[in-house]
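A single protein chain has been omitted; all remaining protein chains appear in their positions.
Moving on, here comes subunit A:
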Amino acid sequence: MQRRTTRWLVVGALAAAGALTLSACGSGFSSGSSTSGTGGLTSSKKALTVLIGSSGDAETKAVNSAVADWTKSSGTKATVSVASDLNQQLAQGFSAGKPADVFYLSTDALAGYASNGSLLAYGDQLKNKSDFYPSLVKSFTFDGKFYCAPKDFSTLALEINTDMWKAAGLTDADIPKTWDDLATVAKKLTTPQHVGLGIGGEYARIAAFMTQAGGNLMNADSTKATANSDANIKALDYVKTLIADGSLKYAKDLGAGWGGEAFGKGLAAMTIEGNWITGAMTNDYPNVKYTIAELPTGPAGKGTMQFTNCWGIAADSPNQAAALKLVEKLTSSSDQLAFSKAFGPMPSIKSAAATWKKDNPLLVPFLKGADYAKGVPTAKGAADVVTDFNSKIESLATGDPKTILDATQKNLEALVK
């Protein structure tokens, strides 16, 4: 009996050793990259890989053609691949030591990858650095370093179904300017067939009211938790009264996946969404007539949320110098305007604003929001807290705003300790 056990141990050890040897052949692990080149950047003749999380064919095509143009002018080869699950594919690349050179990176993921050293903090080496909107630069600054170039951005605005608007006897003069205005028109627009205001029941929409009241979950640098501030309580109280009035409903409760769907299907007369809604409306609900307005002013002035992604460059990339050049081209005015035309987001640089406004006169309210928009918290682990907050805010109708915000405050404080 004992003899058999020892034999099995030997066999197991042999198998494990053999397997380890094999896995070592696979390379990937512990490969040191040689850092030499201009400005501390690596440079080599290697082709670049660009990993994107695409919203659809239009986006894939636009990025592909922009990258192909760059390859033609620079002579460095670059291939674009579309991730089906961007976070997962990025994580695999980083752990294998062979990440994509250039990739989309969300504000949530920045802190995690920046703190484990996966990202190259190249922001200060960008030629067009001063052209980016400062609030976007702040979103991609971690530990005082500007990590990556914002690739574009979106803000929230109020979308109004014009047919329902007219049916309720409202005119252009009634477009809500204040919270009270919004409550009034939402009530007027509520009928048995549709609700006045249908929004996604999540932080990313409701926070617009928080910013209008002068609050947000964290301060602008995401270094201090401000979740249970009076401003935030005021904002949630306001939303709660709208829900109690029956003039505001979450998209989920209307049987829609998001605000745009509820709006397009005619379940809500107004919604609060970002500029991505225009694509959905043209493709899925071409017959719905609507107009876009800036969000109403709250007790502390104007406020909206902004959402953005950046072009991340991997610290393990063997050709960072070329990657930086590629990003400079992809964030240039001409490329960003082309992207905007293809799939909707707004250019992240100020110099493209005038042209963009001229090209998209109806969407101007979105870009106006850039002046007063606030970002989502970017502290490491903040995305989890936001998810937790979302789960609580789903039951805001019966919950207590202060209790919800206190719990979130506690969770956020744990992150910045």
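Descriptive notes on the structure:
As a convention for this text, a residue touches a chain if its C-beta (ideal position, glycine included) is under 8 Å from a C-beta of that chain, and two chains touch if they have at least 3 such contacts; residues count from 1.
The rule we apply is simple: contacts and distances are computed from a predicted model.
Hidden chain, UniProt protein name from the list "Sugar ABC transporter permease", "RNA polymerase sigma factor", "Cytochrome c oxidase subunit 1" or "Heme exporter protein B": "Sugar ABC transporter permease". Only one residue from A:Ala58, A:Ala91 or A:Ala204 touches the chain missing from this view: A:Ala91.
Although one chain is not drawn, the whole complex shows that of A:Gly117, A:Pro134 or A:Gly301 it is A:Gly117 that touches it.
Touch with the chain that is not drawn comes from one residue among A:Gly40, A:Gly56 or A:Gly255, which is A:Gly255.
Interface residues of subunit A facing the missing partner chain: 3-4, 11-12, 14-16, 18-20, 22-23, 28-30, 87-88, 91, 94-95, 97, 108-109, 112-113, 115-118, 252-255, 316, 381, 383-385, 387-388, 390-392, 394-395, 411, 414.
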